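Here the complex is missing a single protein chain, while all its other protein chains stay put.
Take a look at chain A:
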Amino acid sequence: MPESIISIQHLSKSFGSFLAVKDVSFQVFKGDVFGFLGPNGAGKSTSMRCMLSLIKADSGDIRLFDLPIHNHREDILRRTGSIVEKPDFYKYLTAYRNLDIFARISGTYSSKKEIYAMLDFVGLNGRENDKVGSFSHGMKQRLGIAQTLLHNPDLIVLDEPTTGLDPQGIIDIRNLILRLKEEHQKTILLSSHDLSEIEMIANRMVIINKGKSIVEGSVKELMSTENLFIRLEVEPQQKALEVLKNAFPEIQIQIKGENQLEFHLSRNQVPRISQLLNSHEIAVYSLESKRSLEDYFIKIVQQDAI
């Protein structure tokens, strides 16, 4: 059994009469990049705030590093780096000075050299002495990640770190997270709206909706049972259509433009497509399987709504 880093059981939190989190449970193990998914208002940020003791949960059990947060807050936070919602800094201070301030209360000493090295690691070299007020959102995200890493934490909690970033910014942050996992062996809890990103980065995930967790497990396992969206470019189109209909009578195939077919198919049956078409001497010019997690996510959320 791998070491449990985060264990949340039956968490609930309300603000007045509004029940923000009803029943959230999940577990993150050492070395996981754990995706925390849910539509807007599902209770992700509230759960994260409870987890980091920013707000007090009404009920439920929150343990990090096998310690309850309510009476081991400082021990836990010493081993945790986090950004909740968005990274906010003292705009009137420089990037260096901001990190210096956060390092001082992180429980470890960080020299000027170390802070500069961290700024370099997140791609902010040369901007050390610029005031944060002049930074773009992407630069603040990078600075936020630098802030989480200063005290070399075992666990990193990132709340929608790619929100509001341009495509290059998203790629940069994604690569940064992958480096943290691969080069620094960090355990990472990541919430994101970009579901395909979770699919690319995370190995395990939980989906929450309306304040409760719906499904939890390995991304691979959860995806393996799901239908993929397939787009084929084949010739001859009509023959391919007949072959596929005979082989998979349960699927609905749509003819799209010249030589194109579109349909949904179970992930484990995808390898059969090429074999089947080749054996009937049908030329396959392209086979594109589109992102599935989004479909899966929407389906799960819709099922929960019923």
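Criterion: contacts are C-beta pairs under 8 Å (C-beta built on N, C-alpha and C of every residue); 3 or more make two chains touch, one makes a residue touch a chain; residues count from 1.
One rule holds for everything that comes next: contacts and distances are computed from a predicted model.
K.L.:
Tell me the UniProt protein name of the chain this structure doesn't show, selecting from "Molybdenum cofactor biosynthesis protein MoaE", "Sarcosine oxidase subunit delta", "ABC transporter permease subunit" or "AAA family ATPase".
P.N.:
Per the UniProt record, that chain is "ABC transporter permease subunit".
K.L.:
Quick one: say which of A:S12, A:S106 or A:S192 touches the chain that got left out.
P.N.:
Touching the chain that is not displayed is residue A:S106.
K.L.:
Using the document's contact rule, name the residues of chain A that touch the chain not shown here.
P.N.:
15, 49, 52-56, 73-75, 77-78, 80, 82-93, 97, 100-102, 104-107, 147
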